[in-house]
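Sharing a structure below in structure tokens format, with a few things to ask.
For this view, one protein chain was removed and the others were kept in their places.
Chain nomenclature is as follows: A, B, C, D and E, assigned in order of appearance, with residue numbering initiated at 1 for each chain independently.
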Amino acid sequence: MRFDEAYSGNVFIKSHPSYEESKVVIYGMPMDWTVSYRPGSRFGPARIREVSIGIEEYSPYLDKDLNDLKYFDAGDIPLPFGNAQKSLDLIEEYLDGLLADGKFPLGMGGEHLVTWPVIKAMYKKYPDLAIIHMDAHTDLRENYEGEPLSHSTPIRKAADLIGPQNIYSFGIRSGMKEEFEWAKEVGMHLFKFDVHKPLQEILPTLAGRPVYVTIDIDVLDPAHAPGTGTVDAGGITSRELLASIHEIAHSDVRVVGADLVEVAPIYDHSEQTVNTASKLLREMLLGFVK
Amino acid sequence: MRFDEAYSGNVFIKSHPSYEESKVVIYGMPMDWTVSYRPGSRFGPARIREVSIGIEEYSPYLDKDLNDLKYFDAGDIPLPFGNAQKSLDLIEEYLDGLLADGKFPLGMGGEHLVTWPVIKAMYKKYPDLAIIHMDAHTDLRENYEGEPLSHSTPIRKAADLIGPQNIYSFGIRSGMKEEFEWAKEVGMHLFKFDVHKPLQEILPTLAGRPVYVTIDIDVLDPAHAPGTGTVDAGGITSRELLASIHEIAHSDVRVVGADLVEVAPIYDHSEQTVNTASKLLREMLLGFVK
Amino acid sequence: MRFDEAYSGNVFIKSHPSYEESKVVIYGMPMDWTVSYRPGSRFGPARIREVSIGIEEYSPYLDKDLNDLKYFDAGDIPLPFGNAQKSLDLIEEYLDGLLADGKFPLGMGGEHLVTWPVIKAMYKKYPDLAIIHMDAHTDLRENYEGEPLSHSTPIRKAADLIGPQNIYSFGIRSGMKEEFEWAKEVGMHLFKFDVHKPLQEILPTLAGRPVYVTIDIDVLDPAHAPGTGTVDAGGITSRELLASIHEIAHSDVRVVGADLVEVAPIYDHSEQTVNTASKLLREMLLGFVK
Amino acid sequence: MRFDEAYSGNVFIKSHPSYEESKVVIYGMPMDWTVSYRPGSRFGPARIREVSIGIEEYSPYLDKDLNDLKYFDAGDIPLPFGNAQKSLDLIEEYLDGLLADGKFPLGMGGEHLVTWPVIKAMYKKYPDLAIIHMDAHTDLRENYEGEPLSHSTPIRKAADLIGPQNIYSFGIRSGMKEEFEWAKEVGMHLFKFDVHKPLQEILPTLAGRPVYVTIDIDVLDPAHAPGTGTVDAGGITSRELLASIHEIAHSDVRVVGADLVEVAPIYDHSEQTVNTASKLLREMLLGFVK
Amino acid sequence: MRFDEAYSGNVFIKSHPSYEESKVVIYGMPMDWTVSYRPGSRFGPARIREVSIGIEEYSPYLDKDLNDLKYFDAGDIPLPFGNAQKSLDLIEEYLDGLLADGKFPLGMGGEHLVTWPVIKAMYKKYPDLAIIHMDAHTDLRENYEGEPLSHSTPIRKAADLIGPQNIYSFGIRSGMKEEFEWAKEVGMHLFKFDVHKPLQEILPTLAGRPVYVTIDIDVLDPAHAPGTGTVDAGGITSRELLASIHEIAHSDVRVVGADLVEVAPIYDHSEQTVNTASKLLREMLLGFVK
Partner (left out) sequence: MRFDEAYSGNVFIKSHPSYEESKVVIYGMPMDWTVSYRPGSRFGPARIREVSIGIEEYSPYLDKDLNDLKYFDAGDIPLPFGNAQKSLDLIEEYLDGLLADGKFPLGMGGEHLVTWPVIKAMYKKYPDLAIIHMDAHTDLRENYEGEPLSHSTPIRKAADLIGPQNIYSFGIRSGMKEEFEWAKEVGMHLFKFDVHKPLQEILPTLAGRPVYVTIDIDVLDPAHAPGTGTVDAGGITSRELLASIHEIAHSDVRVVGADLVEVAPIYDHSEQTVNTASKLLREMLLGFVK
């Protein structure tokens, strides 16, 4: 590097300089204002980018290399602090743009509510969309203490929009009784505790379908992801999550977009969670984009 | 304690059981959703209460004892996550109630924006209200990136309401050029860097006036208060802040309410800031209430 | 909440206000003065209560809800710092009272030695008592460097009182050679390393027996419970511990009391351990009380 | 170093190998079982020794060098966990031995109660002993919640033994009303808030007297010593404490022993407090021993 | 302990005082200057020794006791900061000495590059040496950004020296594509992701061979070892690593030396990793030395 070159740090490792030439766009959604417990996921995307410099570009799992894929890290979408509705509108508009340009969207949260406007945009483009959702929590509330815009509601909103029978939730280990009952009644596919095994059974039924994959990092056990807002014991290992991503990669579903949310660096005292997130993103890039 | 008595932990030490008999009401305002930097002050009031069990009830500074004052810790006002306007409305309504009952309000933040509805309520009762404001930041913005409800705006709103000449800011060491210029133009009293000395000069001019005291913990140097959202070098020591509180206590102003805001426990790795906040509240109780 | 209502924070979530109407009493035993390594478990009960506000009231494992059970959180038993004998006497007296009133005792430590006086009280009421003990450590020493009152001795004392053949230890991975040999000689049931599997074999043999369950949080691997005094690699996962609790819940043993000890918040940098403890208590409440 | 030499790590830097030839003996008193708040000072001496390798041997304040003084670090006195009375007896016996051999005792705590048996031993040898006590707290209680052996009582016990008029306390900023009143009544010399200035006035009156200096690290502001059990805002800076030690060093009092207590590494997240303690010990060695 | 005995703290628990009589020599290699990511492993050996006081001397896995083996902890080899070549030369020379005296070398890193000079020394004595290597990373680079002395290169150097067919790597989950390809081409034995299972298959083929075992602590998942320079999700559990050590212990290979490297205490917020390392060393001592 010559010292008079422009410095452009803090993008995900190997980000391609050209938006036009890139197949994938990585973007951050730094919003955490509706969380009921520990805030801080607004800083997730920035820290994931920073530590991405430490991961290898090659995946020994998939035998693929980041150098063989063109993706553009567009940075964080600027969102107004404390204004949930406006933030969600901005995200939807942003996604509309990306999809109009034919890009594969790979988002980083932020709280899980950011997935809601993304799904709205995806659904406009893919009317037969299915959602694969990995999470510790059902996220099926209609509102949280009266507030419809809450990090506990995105999957409910998605179910209402695209139909509950098109939602596949995995690894769920926490929620209100009413949420579990509602899921059952309306025919949502909700798998408790495990991810990899039920996923193996489900994937063949989704062959050929356009699928959006949303991963809440807290699907991992707190041992594997302490850096998140709500830690809940009894989760899966990072090995199982990696295997689940690879299972999707090797399946016949057509992944059309994905996100990884709820990484909160302030609780991540050894940078374990942000490094894990960074590795997961590499596997999602190499495994989901074809 | 007999084991069949109701347990009522987590109130400020020596809180009196009766609201009716108490002169002062302590309450928390656990809101942090408009902050532009590090969130987390929503947990301030709860942690301050917990560690209050470790402070002595006697002040060797004021030679007074908490046992000689009746105050009631009412807990936290329940506020809707991520909804700023509604939160502020609830706080104002709450204060209206307290003031109607003749109570001295002693609030704990939360972000500094919570002071805005409190001042609105105070001003309805005390039309000649003056404000003593200790802070690292001017908090004089009209809006923050377009958003009028922001933690950078409360003092500006207060100035617009009660008149800038009734605002006395101390210890300010950070702000936009425009904020400092505006303060000068409109005749606000803004003292940079120091608190105790300018306060000594100002207090006699406020003798007899009803005064609301709002203290942002970040007026302290980060060495003395690491547990806050925005750390800014060059602040005052805890000794100077204690001396400033005592200066007010010994003056002829009539303190009619006060708050201490922006304590964020997650960044307070040795519990230093919450302990300091707890001690400051003791001195505010013993020094401000007559 | 009206602001003039008494505030009663810091009890375990959904604690019932009436001792008389409650079936279960939750209580803390904040003692840590005989530990040979890292102290700090005295703060365990208080922190577990605080974070309990973050757990769901419903268990998707047991399909039960905290709202369907009446339990009363009586707070911490006040214990004299540094005086082990007096502390243990106070705990025993306290338990005598609870048992006389027909309550199900659910205790939170504190160091493991607090279980000793509880067992003394239980044994007076249930002469055919058996103990299920999950722990990383044997806790079978007669004394620790000459001191008979030590956190390394409670299970030995229990064995001497109720007979070693009535003690069932699981998950043990640390102890002196002499402790393991003693256990073998006297016919204690000591299972190394694993919990769930040997428990499945043992439970049928205990059908109908009154059983006290004592869980040292360090039976978990440090990955799952860093917040404890003695971290020891090679432990079980939180999934296995949850499954073990559920195994007992679905068995025919008659659980008559239980505790969870050695949670030390100061080493729990992401609040992972206290949250896990909080969830375990929910499962113990819903699974053990019938 | 040849690899077959015995390794003797973890002594205070430049500790002399021979007890016999040494003028001073450094020793740890790793006890913290009577503290009412945060335990952990039992690990203070060990950590202070470890980081001592990082300090320079030369004091630019005193223009003296550790290489010119012979002192022997004897390690920690082995104390029985949780047994206060026995621990204190062991310390007194240990000190009797040191004083019989004509050594200058330089102790490291441990909680402040460890100073009590040291003073008992010192007083047997020096009947005209005076005590210089630097602390945030009065430590003048007769008992703590009924317990006479508590970290809140050592100076009271000392006053009762050697006469309150021989106790000089500095920097005190916390205590019960009764403690301050008692000190006044019985003629103890108690100086609030400041150390250096009142010390300058007092030292000439103590010229020639044998003096024991006991420093509780919490006399420092939490900004300067977060790593201690009880943090209390409004303390002195490390510069003032260093100046105070040097003031004594340059005075005509005859220091006959000293200690530094209440360093608790677990709360000392940047190792600031243990490093400061290490430097203070260097200055005490070079300044107090003549 | 009498107070006039020499204190020799900070050696691994139960270290024998005599080098001559000891079969094994434990030594630290506190070097971390070529790491490309987070430095700090230079402090690994010292912290592992300190916490070793907390482990039991008996292994319930192997039914052996440290008291039945003589080993001498020689402390850290003094290495010049920032000078990689000189440091490596010093380590090789040190090992030559140990091996000439017939000692079993058990080293603690430090970064993984320290293993390179150890292997050079071992190979001089054992020309038919095989290496068992457990690690997250291939460590097979020829150089790192042009620098041949890097923590990414030791296994490559070893392969070039003793022949790639004599290197057995386990648990590998990270590396450049070229490294994996090279390993394949030259006939190195590289097993991805798992350790225990492939080890079971390989060990019989190594029966009777002299084997050096080098364990990079990051073969463990970050959940089990956050305190290391490079955390990488998807690793093995501490149970699997313990089982792997025991598998070797029970096999017919002839372990002639071993090391455990890359423990970095600064990232190890609950002392979990150093405690785990301490336990692993106990198992290596009891399992590898015959």
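Note that in this section contacts are C-beta pairs under 8 Å (C-beta built on N, C-alpha and C of every residue); 3 or more make two chains touch, one makes a residue touch a chain.
Bear in mind that the values here come from a model prediction, so they are computed numbers and not experimental data.
J.: Taking the complete complex into account, which shown chains does the hidden chain touch?
T.: A, B, D, E
J.: Of B:Tyr27, B:Tyr94, B:Tyr212 or B:Tyr267, which sits in contact with the chain we cannot see?
T.: B:Tyr267
J.: Tell me which residue among A:Asp32, A:Glu50 or A:Asp221 touches the hidden chain in the full complex.
T.: Counting the whole complex, the residue in contact with the absent chain is A:Glu50.
J.: Which listed residue, E:Pro17, E:Gly82, E:Gly187 or E:Pro204, touches the chain dropped from view?
T.: Considering all chains, including the one not shown, the answer is E:Gly82.
J.: Can you list where subunit D touches the absent chain?
T.: Contacting residues on subunit D, toward the hidden partner: 54-58, 60-61, 63, 65, 221, 223-224, 237-239, 242, 269-272, 275-276, 279-280.
J.: Under the stated touch rule, tell me which residues of subunit B contact the chain that is not displayed.
T.: 37, 172-177, 180, 192-193, 221-223, 226-227, 230-235, 267-269
J.: List every residue of subunit E that touches the chain not included in the displayed model.
T.: Residues of subunit E in contact with the hidden chain: 32-36, 38-40, 42, 78, 80-84, 144-147, 149-150, 266-267.
One rule holds in what follows: only the chains that are shown with their structure count from here on.
J.: Is it true that over half of the residue numbers where subunit B touches subunit D are used by both copies, so same, or is it different?
T.: Counting shared over all numbers used gives less than one half: different.
J.: Hey, what angle do you get rotating subunit C onto subunit E on C-alpha, to the nearest 5 degrees?
T.: Here the rotation carrying subunit C onto subunit E measures out at 120 degrees.
J.: On a C-alpha centroid basis, what's the spacing between subunit B and subunit E, in Å?
T.: 55
J.: Using the touch rule from the top of the page, what residues of subunit B touch 2 or more other chains?
T.: 78
J.: Sort the chain contact graph into one of these: line, ring, star, complete or other.
T.: Per interface graph, the chains form some other shape.
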